[in-house]
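One structure is given below, represented as structure tokens, and several questions about it will come after.
Removed from the display is one protein chain of the complex; every other protein chain stays in position.
Chains: A and B, in written order; residue numbering restarts at 1 for each.
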Amino acid sequence: MMDFGTPVLEPGSANGTKQVPQFNPYQDNGGTVASIAGDDYVIVAADTRFTLGYSIPTRKISRVLKINDKVMLGTAGMQADTCALHKVISTRMRMYEHDNNKRMTFNAVSQMLSTVLYYKRFFPYYTFNIVAGLDDKGEGWVCGYDAIGSFEQRKIVCNGAGTKLMQPVFDNQVDWAQSWDGAGKPNLSLEQATDLMKDAFTSAAEREITVGDTLQIYKITKDGIQLEEFELKKD
Amino acid sequence: MFRNQYDTDITTWSPQGRLHQVEYAMEAVKQGSAVVGVRSDTHVVLATLKRSTSELASTQKKLFSIDDHLGIAIAGLTADARVLGRHMRTECMNYKYIYETAMPVGRLALNVADKCQVSTQRASKRPFGVGLLIAGYDELGPHLYQSCPSGNYYEFYSMAIGARSQSAKTYLERHFEEFASLELQDLILQAIRALRETVSSSKDAELTSKNCAIAYVGKGDTFTIVEDEEIQPYLDTLENSDGKQEEEEEETEDAAEQTEDKPTDAPMED
Partner (left out) sequence: MFGGQDSKQHTVQPYVTGTSVIGLKCADGVVLGADTLVSYGSLAKNRKTSRLMTVSNHCSLGFSGEYSDFQEIKSTLEELMISEYCMADNIPMQPRAIHQYLARVMYEARNKQDPLYNQLVIGGVLPATGEGYLGLVDLLGTNYESEMIATGYGTYIALPLLRKAYRPDITVAEGRKVIEDCLRVLYYRDARSIDTVQISTVTKEGAETTEPFKLETSWDFKKFKAGSRLIDESTW
């Protein structure tokens, strides 16, 4: 059904009696993106469910943008803003490649995204991003962002609708946050990380209705990018 | 001093109905080192001859990638080419931003030709002193365009522009009908052969990995520039195949000498 927006009180109207519907330019289309980085790999995962309120208009949209063979961007939040952001990032990436005659590094992409997001500080993109990639030495890293561009580089990040359910699991299983000195912290292999990612999304899909349908897992290694699709629950 | 009184500004016609300044710009293209473009049913290949101002200097760039599906080879003023190149890159990006599809090659050729035309009709401007060969692959297949400082543009099966390009054109005119069915690797060799025609008649003698660069684009291949050590294998292949050819020719010549009047059906050119 058409969303008419929430009627709000017009600020200037006398004693707030005049009700005027206002256009709400934002919409939450759900989606979760997550990434686990290892010594020589990084995986980026995103579900493909597109929600609008309680409806699922389509079950297959992509939330991930391939920047180059070593870096990817994942975006949750509003789909229209995601598209626009991905267009801006692709264009600026192309300009960078023309100007500098080389690919953008992971660091360059992560800084650029922050700049692009903050540029719209007062009319932000309603998007929650992660940038994952291999650095110059081939080590995996991931940056997590808020909607207006503040970011942090880490080994594990998730962003979007399922964050509240998944982040604690990752803190525990990857970061070993329960241990003060990190004793016994595991060094996950690519396969272990992939399995953990599947479990995390499967669990999130149990309780968070905007997570589901298909999980796309992109595995970035020195040999390039591989896509694995994993089916989540569809209801 | 001046060739005549009608060539001092761009917008003045000569009584013969010519725009001398535009024609001078066309001459600038002929001063640039040669570039060759050839097309098959699936690919376009550009071959270029790079010059350097001195032994101490690096060579001038002749090939520019514009987008994944498109690139140019230039003859004339490199500085002017960079301006056109930047314009073309921007146009391609804008097109992709709006339509999420790659800009058709013909549309871009028209666009850049229009841009060139503007500077032939404004008193405050100077024509671009550069000719382009535009190679691209779009939904209608591979395309090769030439654009001139005058604002004219043409589509070609094969084309060469720049210094001594006439000899390359002669080669292309003789062979272009064979190109349609060629595989990429053979098409590249043909492009280099045509380019070689422009050096064989001059004293700088031969194509090397230093002075030759090629680029290709086509079905399944984004615009890719091949230069420096990467181009050596192609030059080697060419030398080998020509070496064999020459040996064969020599042998048949010997045979012909021995049996004197007998006609020979040995190929006289490759």
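Of note:
Here, a residue touches a chain if its C-beta (ideal position, glycine included) is under 8 Å from a C-beta of that chain, and two chains touch if they have at least 3 such contacts.
Quick caveat: nothing in here was measured; it's all calculated off a predicted structure.
For the chain missing from the display, the contacting residue among B:T101, B:Q121, B:N152 or B:N240 is B:T101, taking the whole complex into account.
From the set A:I61, A:M93, A:L117 or A:L215, the residue in touch with the chain omitted from the display is A:I61, counting the whole complex. For chain B, the list of residues touching the undisplayed chain reads 97-101, 104, 106-107, 110, 138-140. Panel shows chain A; residues 1-2, 4-5, 10, 20-23, 25-27, 29, 50, 52, 55, 57-58, 60-61, 78-80, 83-84, 123 of it touch the chain omitted from the view.
Note that in this section only the chains that are shown with their structure count from here on.
Centroids built from CA atoms put chain B at 45 Å from chain A. On the chain B side of its complex with chain A, the touching residues are 65, 67, 89, 93, 96-97. Interface residues of chain A, counted against chain B in their complex, comprise 87, 90-91, 94-95, 98.
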